[in-house]
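With one protein chain removed, the remaining protein chains of the complex are shown where they sit.
Moving on, here comes chain A:
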């Protein structure tokens, strides 16, 4: 990244922090609901130093990993079926769009009633949050395989299942990558929604715990952690993978 971009971003952050500090110093809001930047960063430091946040983060990543793996698996299966079979798509395609538009927090009461306040409920919400968006993208991935590649493969005597796994699967990887990136984004949101109402452990649970004890410094600190992790994973994992693939596939 160019240095002038880094400088711009850091300066912007400093300005925000300065405004925050000024509002705090003017004592517009009570200190309980409006902690100073220093207080928030102290809470962050203490949270990590005591290991509480680290423990919560590990638990969250465990939920995310299980939920996302299943979402990717189910999403891929559904997506391939809808992408390959016109019958299946005409029958179920519309419902997929409906399901995908349901915010993941809506599944939380359902999960709690079915599975109680367990970690399984959290994983269940993540699976529902990630599966449909993954399925939608895999469906377009299969649909958008360039027809000339399929024609070329056929003239080389490739057909049937070989045509599917030697040509259609690799040709659909770019859209599949976009699907992964969106599945991550949706799963990350679903994870927090699920954990907020769970009995822990997890970052979302720690957040609702901090709320119960009126620790606004911790609440803001955890929100910052959630945002930073979301951005870092997107930037360093999924965007990077997507760009590498797009370049190789000649789409960039």
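The rule is short, and it goes like this: a residue touches a chain if its C-beta (ideal position, glycine included) is under 8 Å from a C-beta of that chain, and two chains touch if they have at least 3 such contacts; residues count from 1.
Assume contacts and distances are computed from a predicted model.
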item: Options "Carnitine transport ATP-binding protein OpuCA", "Aminomethyl-transferring glycine dehydrogenase subunit GcvPB", "tRNA-specific 2-thiouridylase MnmA" or "ATP synthase subunit c": UniProt name of the undisplayed chain; value: "Carnitine transport ATP-binding protein OpuCA"
item: Residue touching the undisplayed chain, where the options are A:9, A:86 or A:154; value: A:154
item: Residue of A:171, A:193 or A:207 touching the missing chain in the full complex; value: A:171
item: Interface residues of chain A (partner: the chain not displayed); value: 146, 148-149, 151-159, 166-167, 170-171, 173, 247-250
